[in-house]
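For this view, one protein chain was removed and the others were kept in their places.
Let's look at chain A:
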Amino acid sequence: METLLTSTTQEGKKMTEKISGSEAVIKSLIMEGVNTVFGYPGGAIMPIYDTLYHYEDRLKHILVRHEQGAIHAAQGFARVSGEVGVCFATSGPGATNLITGIADASIDSTPIVCITGQVTSKLLGTDAFQETDVIGISMPVTKWNYQVTKADEIPEIIARAFYIAKSGRPGPVLIDITKDAQFDSLDFHYKKCEGIRSYHPVPKLDLKKVDQAAELINSAKKPYLLVGQGVLLAHAEKELKDFAEKTGIPVASTLLGLSAFSDDHELNVGFLGMHGNYGPNIKTNECDVLIAVGMRFDDRVTGDLSTYAKQAKVIHIEIDPSEIDKNVKTDIAINADAKEALKALISRVDQKQHSAWLQEFRDCDKLEQEKVINTTLAPETEKLKMAEVIKLVSDKTKGEAVIVTDVGQHQMVASRYYQFKKPKSNVTSGGLGTMGFALPAAFGAKVAAGDKEVIAVIGDGGFQMTIQELGSIFQYKVPVKIIVLNNNFLGMVRQWQQLFFDKRYSSTELVNPDFVRISEGYGIEANRVSEREKIDDAIDKMLAYDGAYFLEVEVEREDNVFPMVPAGAGVSDIRLE
């Protein structure tokens, strides 16, 4: 790191130097503090990879097995580190393979810079080999994109890309660079971007609104805090805790907000949404003031909007103005950074306790405990249930591991039963619901997390969508732990088929290969467990293993995740069974 800093200063002192476009790309990334890139080479990005060869000591490149793996790894890296994730891909199919991850990063506000190679500028628009209009294709799913056709644009555009990706509500940016721009030379001088006239990422906090909000909060009898990833992105975990503790307001979290507020805090009442906890859903329609912080009232949280929190006054603290009044009409909108807004609120609110109100949540917990949790954690079934496995992992890691989940039943179970205690320790695909996210995201997360334990929890369906990334984990010896909860079904779809389509299990049953042998084929230590009495040891063995480890757990085939707010129903209609 020190050498990196010295060289940066030296480069800063130099006025300009004549280098190639591809070298400008690498140098610009180093100037932005990037130390790891996930990518896959190909014809149109070869000059950049050629330069990379000379910079291997300063910029680590991780060769993935598919470009979707590169972007999910970059997402995992970004979510854990709070830094911008970077990935490289070539033109045409390389670029289009990034799109799912870009869309995922866009809807889940993850800062990513994608650099794609493009055919030489003379060939643009001619249907040249591996030419695709990636600017057009990625436009609706990027925060910003730009096609570089001249080498001398590179430093300024990369500086902009990083500034845009990480400022305000973060998001993915794509820079497409033609091959001739990579070859041509330029006078290199790097200056970080400090502002763009037409772009105002952080709105000015309106203190009048804060005063109004404080007044409303102080007069509330049953105030209720809903927190989302905005808290983590703003690094406002401490402000959230201080605010909650001063006001005594119960805190519930969205899927992406998990880990922003420690799960063992007495004010933490749980997880919101379709498969969230009972109390947090029910009480949404009983509170008198709803304070939403850094969350966007996604339909998986709100259910039917026409019956959502109609009785409550709504305060929405949100950095992205387009989210305000989009789904839920607010009474007081605070369009600001969550940290800044919470800080200002703390000094204006009264010290309070809402014991009776909090008790109402605890009463709901008791009901959920009896009707759902007890039978889920100590089932009479012969086969293991997913929740038992997660609970064990949670206890054994003391809630301090980074949990990376895919999409489906296992994701909901992990979100419900893992006790997150450290910020940024929950990495999952929320808004887009991208199956195949977890395996690559987990190894990206592990690259960023250093000594912290990173555990991927994946279903047998999603695992096979990006299973090839076992190759990247093997090649780079990334010591990530992988748990596949195997029920030989696309479990969530099957659950819906059972509940809403009269058990017509249309194309949801999976005949799976031998995952243990596949993992071993990739040189990864692997184990399979199906008996309850062996699971404890199996998890211990996995956690104790020095290196990547694969654990397959055969679980109950037709298990359902409850509670559940059926699609289209209101939060009050949450079903416990």
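The working rule: a residue touches a chain if its C-beta (ideal position, glycine included) is under 8 Å from a C-beta of that chain, and two chains touch if they have at least 3 such contacts; residues count from 1.
Here, contacts and distances are computed from a predicted model.
S.K.: Looking at what's absent rather than what's present, what does UniProt name the missing chain, "Acetolactate synthase small subunit", "Response regulator", "Iron-sulfur cluster-binding protein" or "ABC transporter domain-containing protein"?
M.R.: "Acetolactate synthase small subunit"
S.K.: So one chain is hidden, and I want to know which residue out of A:93, A:136 or A:547 touches that hidden chain in the complete assembly.
M.R.: Touching the chain that is not displayed is residue A:136.
S.K.: Taking the full complex into account, find the residue in A:124, A:202, A:305 or A:543 that is in contact with the omitted chain.
M.R.: Checking the options A:124, A:202, A:305 or A:543, the one contacting the hidden chain is A:202.
S.K.: Among A:38, A:77 or A:144, exactly one should touch the missing chain; which is it?
M.R.: Checking each option in A:38, A:77 or A:144, the one touching the absent chain turns out to be A:144.
S.K.: Identify the residue among A:89, A:164, A:186 or A:538 that touches the chain left out of the display.
M.R.: Considering all chains, including the one not shown, the answer is A:164.
S.K.: For chain A, which residues lie in contact with the unshown chain of the complex?
M.R.: Here the touching residues of chain A are 135-136, 139-140, 143-144, 147, 164, 194-204, 320-322, 326.
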